[in-house]
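Here it is, the structure in full.
With one protein chain withheld, the remaining protein chains of the complex are depicted in position.
For clarity, chains are labelled A and B in written order, and residue numbers in each chain start from 1.
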Amino acid sequence: MSHENLPASPVEFEGVRRPGAAARRRYWKSLDELAKTPAFMDFLHREFPEQASMFEDEKGRREFLTLMGASLALAGLTACTKQPEERILPYVRQPEALVPGRPLFFATAASHDGYARGLLVESHEGRPTKVEGNPDHPASLGATDSFGQAHVLGLYDPDRSKAVLYLGQLRTWGDFRAALREPLAKLKAKGGAGLRFLTGRVTSPTLAAQMQELLQSMPAAKWVSWEPVSRDNTRAGAVMAFGEPVEPQYRFDQADVILSLEADFVSGHPASLRLVREFASRRRGGSELAAMNRLYVVEGSPTLTGASADHRLALRSSAIEGFARAVAAGCGLPASGAVAHDWVAPLVKDLKRAGSKALVLAGESQPPAVHALAHAINEALGAIGTTVSYTAPAEAQPGGETAALAALVDEMRQGQVEMLVVLGANPVYAAPADLKLVEALDKVPFRVHHGLTVDETAGRVHWHLPASHPLESWGDLRAVDGTATIVQPLIAPLYHTLSEIEVLDAFARAEGTPKGYDVVRAHWRTPLGASDFEARWNRALNDGVVAGSAFPAKAVKARASTIPAPAAAAAASLEVAFRPDPSVFDGRFANLGWLQELPKPLTKVTWDNLALVSPKTAAELGGVATEQTARGHVTEVAELSLDGRTLKAPLWVLPGHADGVVTLHLGYGRTRAGQIGNGTGFDAYALRTSSAPWTASGLQVRKTGETARIACTQDHWTIEQPEHQQAHERHVVRSVTRDELAKDEHVVHKLGHVPDPGLSLYPPVEYKGHAWGMTIDMSACVGCNACVTACQSENNVPVVGKEQVARGREMHWIRVDRYYAGAPENPETFHQPIPCMQCENAPCEVVCPVAATVHSDEGLNDMVYNRCVGTRYCSNNCPYKVRRFNFLLYQDWDTPTFKMQRNPEVTVRSRGVMEKCTYCVQRISRARIDAKNQGREMKDGDVVTACEAACPAQAIVFGDVNDKTSRVAKLKADPRNYALLAELQTKPRTTYLAAVRNPNPEIPGASGQDERHG
Amino acid sequence: MAQVFPRQANDFARASLVIGGVVAAAVLGSFFFVWPRSSYMTRQKEARSQPVPFYHLHHVGGMGLDCRYCHTSVDKSAVAGIPPTKTCMNCHSQIFKDSPTLEPVRASFRDGTALEWVKVHDLPDFVYFNHSAHVNKGVGCTTCHGPIDKMAFVWQEKSLLMEWCLECHRAPEKYLRPRSEVYSVAWQPPSNQLELGRKLALDYGVQTSTSCSTCHR
Partner (left out) sequence: MASDERVVHPVIGPGHTFGSVTDKIASLVLTKKTPIGWFVGFAISFSLLMVMLVTVAHLLFTGIGIWGNNIPIGWAFDIINFVWWIGIGHAGTLISAILLLLKQQWRTSINRFAEAMTLFAVACAGMFPILHMGRSWIGFYWLMPYPNTMGLWPNFKSPLIWDVFAVSTYATVSALFWYVGLIPDLATLRDRAQNQLVKVVYGFFAVGWRGSARHWANYEIAYLILAGLSTPLVLSVHTVVSFDFSAGIVPGWHATIFPPYFVAGAIYAGFAMVLTLAIPLRKAYGLEDFITMRHIENMAKVMLATSLIVAYGYSMEAFMAWYSGNTYERFMMWNRMFGPYGWSYWLLIFCNVFVINTLWIKKLRTNTVYLFVVSLIVGVGMWLERFVIIVTSLHRDFLPSSWGSYRGTPWDYSMFFGTIGLFLTLFFLFIRFLPTISIFEMRTLVPAATGEEKKS
């Protein structure tokens, strides 16, 4: 059916319909000519998504929705209106391998802070619609994270930069080349003195090679690569320990005991997808109980890693070094400045017991010394070679990023920089505040910015160049282990854009139109080898990885001696911790509605960042009053000041947060992100300095008396309220320790009374053919939200905007519920993903007056949007509250690019209908029809739901319960398996595997043994 | 006391009851039963003009082209596939290569702009029909598309209303034919269709699936 929904605007049109032809870049005869047409100007200033932006102001929203509503109410009268006449536009020359109506998958990669994450991108008639992970890629193993999923939305973001701008005025590439020629020639003459390139972290071999070439031709030119979320400490730590900036490659599947010193490997590591997979492989249901690993986490700001820990110690960042030194000393290393802690002895004992199977890792937010200590401890334990190995770093310029930026800013301030070319970085927004980058920047006479959006930096330069999206351009990337991937475009650029490689090529060669494809191919001729280059090239494109390009392990020797004595202990003043945001990272994703509306894993807050504090700290600040209202959570706003700089931030109490620390997430408060990202949250960079990028002390907090409205999708932290004992009685979350389970394998079932399923007035229904079911493993789930975004992308789930989320109208088909157990100071955290349970006795079905939700013969709880009249009775009667209602017209029916993004296999719901998870029934149908066309039965793994595919921990398993050999059937037989609210006799097809934790009995006050079950 | 109404008023009153009832029944009936099934609403049997006067009558009826020559993906995909201009040009770069009626085709091939065909069999976007699932199970083209070989401009033979889909989904044996005959335009159901149908349904593993999610997602 995808032929019909062709985009309205001629600009996308070309790109979509005939990728082949579009590659000829026949958008417009010339931009100059086009630039004058009002249509194009209007197109440039298109708003997105109309409703989301209008949600900000009540009035605008009403106007918009009234109009849309009107048109819809008419369209709704299906009985009285004919189908509008539709056209079919076939290809002129149909591409090979393309079968209309069947998606194609292409292997490529996208960068996340520089490092490659392998992707398989689904393409419908040339339109990329969905991202999957590439199983062959070491940093993906088939999984994706929310960021990866959102790349497809980034491609279609209507706020993307669409044309060359000079001081905000529309120009052409031709104009830019002309303007560049003369100054560049001057600089070339001076050997490049005064020419500076500023890029993000570069792992692209081609790009790096281009840079080297440029720098050779112009020795006096300089190239600075910098990321706001730097890895300087990691590199410096490696240098301190080994004398070279090596990259530690962890092997969690080998590790029995893991100590994380503020290392958030679940969400904050370039290889987190792989690490989570390996970590979960030793905990998941069905895995050998005896082989279960144990994770200790010491951290200041709660992270998902801490939430997955068997033992979590909340220590403010600055205090962790002392702890690390104590552990090091315990492992017999000469480490001065150890700070005693009653954890150390049993911890060290456990590490030594594990020996080479132990692993200690330090987080980027810790100073180099802690990293060095971690390396030294690993060596002392003999872990190097088993649980960790060391390779060359993947990036072209490892470490020292912040220092390099600072140096560059100095040069700019002293007027030594004549031309600054910023490629894919946004320093104006994200640079440390103490550098005062903006005023220095203004001293540069010729400033160029190349980026996806007209962002803060684009607003301070002379020339802004629109960048092609990774899904539109040729390139290459390295994963953190060095594995290279050739990035291939899924679609010809939607707008008149060039990739970084193409822009750099323009600097190297004054003439000729650059072709990313040629540049990348040219670069890979040597590494792939001239002999049968084509075959290898095609193989690399097909696999998404260049075979054998991973770096070899280096033999390194850690030197504990070089670790300096600790600096004077930090003053007892209030500390501030800066962390990348779980949803929008460092701010680069701020304009993606999917991510903005993604409930943050621990706070469940959307569309905002907060000043997070511990209960005790909150009390010291005179208490933080947060009230849940029908229009969102209203919380107190405080003014934070750090050496003279101030900002206002809403305070939020987070259980398990270290005392005396305020955590601020980066990435918000953007001013030129776009219609979605502008004005959400506050800009934490305003307090961040180059000297203390992660932790700074001396923070002053003053409550302003103002309040802020926060859109939080789950009842805000309510541990002491009676409803939490209720949650306890309800056995919603079941968790046991490894030993409890080893003692009595039925312990999980004893946690809650389940009446005999035979207790029914009706005879049980037989499911002859397939019976689809799902298990979700709470031992494996780390709460990363990948499933939520994957579902949103697969099922055309709309973004509703902060105001609607605050009213309790978010639309996510799968949500991750967060429960706490134990003392608020340091509780256990549990994540429980909740899709539709597909109850066999579904309470929603009987009450629907028009039979819009009924049972399929395979036991699915079908939801028929086109039959739904929206009484909402089903939702009232759903004990799991997984049903979502289109209270307003949430889908954006206007923005052409979104028409291209949607999955043509799933109905786009309109106002007034109920919707919910269907176990990705479109994928079931596809698999079934394919199997039948091939004349075979469906087998386990033919159907992979979007959430299951994305999950890095493989916590979600879907399949045919009737097929006793299927993974899901086996897991449902596992003694850990239990059904949510089983006593209601709804017989849910989705069941859970109880969370199993592996605490060390020797650890004093091992967290919340007594008071578990959230 | 003077009468307000004349005597006949009573008869009017009685008559109005009957007539009123009949009129109401007629109006409601036509709105709920006749109107939605009318060919005006369904556009059944309405030949639709196309940018190029492509005659199935000639290509299928006359020359006996196989359906799959143009509709290549009918047995592999949800959509049967409308042929790319290239397919037309395979022949028409030699035959009728100067015919003015074919100018749009040549133009399309020249400057790479797609021909815009009018969609005749147009299901609502919330219906997910899959051609391959049907043709591979012995549902013939003409069963739904009618005597395509007799059509100059194609018309929609069946109503395409949901009740029409269900008619077959509930009892496929009435319509099944051997796979070998699926693309035949000459096929006529034999006298023992029912028994043949039941046999085929068994051989081809045809389900009578009327779950909502069979067609709606």
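Worth a mention:
To be clear about the criterion, a contact is a pair of C-beta atoms (placed from the backbone, for glycine too) under 8 Å apart; a residue touches a chain by one contact, two chains touch by 3 or more.
All values derive from a computational prediction rather than experimental measurement.
Looking at A:R911, A:R928, A:R976 or A:R989, the residue that reaches the missing chain in the full complex is A:R911. From the set B:R37, B:K86 or B:K158, the residue in touch with the chain omitted from the display is B:R37, counting the whole complex.
Screening A:C868, A:M938 or A:A994 against the full complex identifies A:C868 as the residue touching the chain left out. Against the chain not displayed here, subunit B makes contact via residues 1, 4-5, 9-10, 13, 32-33, 36-37, 159, 161-163, 166.
Residues 62, 65-66, 69-70, 73, 76-79, 628-631, 714-715, 722-724, 726-727, 729-730, 732, 804, 807-809, 815, 817-819, 832, 834, 843, 846-851, 867-873, 875-877, 879-881, 883-889, 911-914, 980-981, 984 of subunit A touch the missing chain (whole complex, contact as defined above).
Throughout what follows, only the chains that are shown with their structure count from here on.
Centres computed as Cα averages put subunit A at a distance of 46 Å from subunit B.
Against subunit A, the residues of subunit B that register as touching in their complex are 36, 40-41, 43, 72-73, 75-79, 81-86, 108-109, 112-119, 122-126, 128, 130, 132-133, 136-137, 205, 209, 211-214, 216-217. Across the complex, subunit A meets subunit B through its residues 1, 3-5, 17-18, 21, 78-79, 82-83, 85-94, 99-102, 854-858, 860, 862, 864-867, 905-908, 918, 921-922, 924-925, 929, 932-933.
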